[in-house]
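A single protein chain has been removed from this complex, and every other one stays in its place.
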Amino acid sequence: MTGKVETRITELGETLPEAAAPAANYVPYVIDGDTLYVSGQVSMNADGLVLGRLGDTMTTEQGAAAAKCCALSLLAQVKAACGGDLDRLVRVVKLTAFVNCTPEFTEQPKVVNGCSDFLVEALGDKGRHARSAVGAVLPLGCAVEIEGIFKIA
Amino acid sequence: MTGKVETRITELGETLPEAAAPAANYVPYVIDGDTLYVSGQVSMNADGLVLGRLGDTMTTEQGAAAAKCCALSLLAQVKAACGGDLDRLVRVVKLTAFVNCTPEFTEQPKVVNGCSDFLVEALGDKGRHARSAVGAVLPLGCAVEIEGIFKIA
Partner (left out) sequence: MTGKVETRITELGETLPEAAAPAANYVPYVIDGDTLYVSGQVSMNADGLVLGRLGDTMTTEQGAAAAKCCALSLLAQVKAACGGDLDRLVRVVKLTAFVNCTPEFTEQPKVVNGCSDFLVEALGDKGRHARSAVGAVLPLGCAVEIEGIFKIA
């Protein structure tokens, strides 16, 4: 049985990855009432980690594709938190996005749009979220890391 | 009709800007019950974006002035979220502040005090908040970006 949101993700030509297992003594998500906190998801796809530094080894377009990978990983965690039923997602509330970049790079928002645009494509209005997008130095040399707060039913 | 908080802001010689429109597929704020999440507000004033890098092109005092601009932009978003009535703001709960700076710069807290001090001047005790202040690389070369969680009635 595939829900409406997952059907829509398939229509968009994408597939949810498996929810990544915890890498240490932390967990991929914590549920507090109907609020779901998802740990920072680094950019990865079926080929592995998406590495790179914006302003150096990666274009803004490539960064946006990496941010879209984070969106899929976030939704995979939401699905896991909802017992497999992604249709229980009520709202993407807030994302904090970190972009691996040089000190001179200024297009963090365009990079993170790769995540935000996909969430709205996949979820409609409930995909619209508050957000911050800043440059940072990221684990393992990943291009993007995004954490999120979600409302679930 | 101007509320008490806005009257106080005027007494302090400041004016709320217009709440900035969403720049992409994200929104300036999301309301979840009585919790309000406001997107990262970059430093800007009536002349436009406040650009600069602390430890390089900008002094700590100039950075604090930029952080005060973020405080005004945050309050402008809170006002919009409250249907124009800033007196519905119950508490500034938590700020996360990002300061555009060189790797050697260490006065992020003094910079962010420009925001924190103004919020307490304008709001009194309900302006006192939990906070983190760190250095990062910021969109468009802005000097400061601050996001916030607020409690509203």
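General remarks:
Note that the chains are named A and B in the order they appear, and that numbering of residues resets to 1 at the start of each chain.
Keep in mind that, in the parts below, a residue touches a chain if its C-beta (ideal position, glycine included) is under 8 Å from a C-beta of that chain, and two chains touch if they have at least 3 such contacts.
These figures come from a predicted structure and were not determined experimentally.
Residue in contact with the omitted chain (choice from B:38, B:89 or B:149): B:149. Residues of subunit B that touch the chain left out of view are 35, 91, 93-96, 99, 101-103, 105-109, 113, 116-117, 119-120, 127-136, 149, 151. Against the chain not shown here, subunit A presents residues 23-30, 32, 37-40, 53, 96, 98, 102, 136-141, 145, 147.
Keep this in mind: only the chains that are shown with their structure count from here on.
Each chain gets a centre from the mean of its Cα atoms; for subunit A and subunit B, those two points are 25 Å apart.
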